[in-house]
Structure formats: C-alpha cells, structure tokens
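Below: one structure, written as structure tokens.
One protein chain is absent from this view; the other protein chains keep their places.
Moving on to chain A:
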Amino acid sequence: MAATASDSEITKSDKYSILLPTYNERENLPIIIWLIVKFLDNSGYDYEVIVIDDGSPDGTQDIAKQLQKLYGSNKIVLRHREKKLGLGTAYMHGIKHATGNFIIIMDADLSHHPKFIPKFIELQREHDYDVVSGTRYQDGGGVYGWDFKRKLISRGANFVTQMLLRPGASDLTGSFRLYKKDVLQKLIDSCVSKGYVFQMEMIIRARQLEYTIGEVPITFVDRVYGESKLGGSEIIQFAKALLYLFATT
C-alpha cells in the first residue's frame, strides 16, 4: 500500500478510546479486556480502554485494578462512579477522560466481540464516516442464543422502525459503535431518552444532523454469564421512544 507522508501522519495520530460501562461484570471484564488487547495489539492501532464502573457490589473494580496493573495505566483507564447513573451520563463521563480522537462503545458482557473493532476502524478510514455501527441484521451478522420469540420481537420491531423512521442504518438498538469524538459529544447532547432506547435515538439524531453512517455486520453472542434482559417494560420503552422519534424527527 502506498501512503503519502501526510496520510501516515494522520494515521499515526489516530487514537481509539474504548468505553466499557460496567455493572456487576466481574466475570466478563478480564475476558473482554484480554480480547481487546489481543485483537488491537495485533492490528497496531493506538488505543485505550476506559472502564466506567457504576459502583458494582460484586468486586468489578478490584478486578479492574488488577487488570490495570497487568496491562498498564496507559492502556487501561479506570473512571468509576459512585452509583448507577445511566448510559448517557456514563458515556459523557468516559468522553471527558478519553484521550483518543475516536470513541468506541461496546458492552462488557461478551456479546460484542473485539475482533470487529479493526473492521470498524478500516471502514471508517476508507470512507471517513462519522459513525460506524455494528449490525446484527445484515449478511454476515447474526445472533447466538435467541429463541423464536426473541427473534420475532427483534425482527418485528426492526421492521416497524425501518418503516416509520427510515434511519439509514439497519441496527438501531445495538450498541457496538465507533464515533468521531466530537460527533458523539454532539449526539449525546441532542439525545433526550434514557436507558437502552438511547442507542436508537443516537442513530436517528445522527441521520437528522446529516452525519454519515457506515455499517459492519457483527455476530452477537448473547450474554454468556448473567441474564439477558428483554421484558415487557423494555418493549413499552421501545414503543414510546419510537413514537416520540416518529413525531419529532
């Protein structure tokens, strides 16, 4: 590959801050960090992992400290908070301390595999996208551990959402994404919803603000340890957010 001097300089200065919001992820945290280190050290990109633990009672923070000792405090950054305060504020908190110009957001429960991060980065560089979103709904993507009912709800909700909002991205509720740092900041500032529908609003706002969005198919292996959450209250939350965005964007 022939790269000009200025190209390689830009490439060199790119840094990726991976935000890992955790709550009771003692089992998963060492593994996810081990995987991140494995796949990103291999790819040669400059990165840091920012663990934002919301006061887990299970000792997540102790294990995070051990991991920091093992991998170094320039790779593993700990930004804990006293108590559970919601995803949006966790990201804000993480961004404040992030030294990278790109932010990667993923779940710490092993449903998002770090092997996709280099793919996100490559696609972003190829097209200079503002956002790259992982998608379970396109060829090459998929989900492990979902029964018929869960798949039906997921596909049904996705169909209705695509029809009503035409968001220009196929996976709205997924939360494995790469953002330019300033773009993420603006998106969070313009979002009003809380909880997991926050992810959907982020993509809709991105469309509204005319940011470019790329997609990488990802395999989603549902929680290996711990329970996966999808109940009636999540569905109602989703429907409310959908109608709100339908009427206002």
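General observations
Everything that follows uses one rule, which is that contacts are C-beta pairs under 8 Å (C-beta built on N, C-alpha and C of every residue); 3 or more make two chains touch, one makes a residue touch a chain; residues count from 1.
Keep in mind that, in the parts below, contacts and distances are computed from a predicted model.
This complex has a chain not shown, and the name its UniProt record holds, of "CDK-activating kinase assembly factor MAT1", "Very-long-chain (3R)-3-hydroxyacyl-CoA dehydratase", "BOS complex subunit NCLN" or "Dolichol-phosphate mannosyltransferase subunit 3", is "Dolichol-phosphate mannosyltransferase subunit 3". Contact with the chain that does not appear here is found for just one residue of A:Gln185, A:Thr219 or A:Gln237, A:Thr219.
The chain not shown here touches chain A at positions 26-27, 30-31, 34-35, 59, 62-63, 66-67, 70, 110, 113, 137, 140-146, 148, 151-152, 155-156, 159, 164-166, 208, 210, 219-221, 224, 245-249.
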